[in-house]
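Yeah, one chain of the complex is gone here, protein chain that is, but the others are all in their spots.
Up next is chain A:
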């Protein structure tokens, strides 16, 4: 069944159009779409890092001012000590004064510094407040923007998701369609295969039936032949038996037929007007003694001389050679026909 196989594979569709190739292409396509969608949504979906604003604030905090401390001076010798004491007292006084004044000064300065400091601090606070305000506002704006972005992103994501879902749905629908198509094709192929199988099965059955019929016929023929052979054998056996009974008669008959033919051939003088297409037929009646009891021209040659030559030949035999056995004589020689026809003229 090579012919059928060939027919089966060569459906007239190029290899790239075959269902398998088609599904491979479709899968690749879907995988590609999926990969593209993934990469795209991951870049969009990444949330902004919330630590950025906090870092910005800690970086702008002012450094604490450095603390300045006074340094102590030791007394000189005794005389000097008095003087020194006085001086020292005075110096001490003055020193004290000075210290006091310095202290005052320092205190003033300190106060002023403190006030400055405080002013600065206030200013700083103000600034900071502004800054903070600003930052807050910025933060709010940022947050708002961020929220908006987020919202947009969310919406977009939603849209994307929606789109993706749709695409997915579409893809799935297509896949489903494809699947169904493939299913249909498979079913079709299966159906066809089934049909083909059924057909082949039917063909096989038919051939089988034919074969069987043929076998039956052959069988029948063989049986018939056997029977025929058997019949033939039986018939032959019977015939053989019959022949066995008749053989004597027949061989006797043949012998005497040959003798008669010989005698007639010698006695027959075909006339010179004879032609090879002339035939005269004579019916002979004999007596058991071999004497001619009667002769009758049953079919003339159309030529009187020819007919006469035949009649003359038949009548020329004074005594026909006939079997002495009565049965054989009665069967063959009581009455018979002689045909005169010159096959070969002199």
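Note that in this section contacts are C-beta pairs under 8 Å (C-beta built on N, C-alpha and C of every residue); 3 or more make two chains touch, one makes a residue touch a chain; residues count from 1.
We take it that contacts and distances are computed from a predicted model.
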For this session: Assuming one chain is omitted from the figure, identify its UniProt name from "Transketolase", "ABC transporter permease subunit", "Tol-Pal system protein TolB" or "C-type cytochrome".
Result: "Tol-Pal system protein TolB"
Exercise. In terms of residues, what is the contact footprint of the unshown chain on chain A?
Worked result: 242-243, 245-246, 249-250, 253-254, 257-258, 260-262, 264-273, 283, 303-306, 308-309, 311-316, 318, 330-346
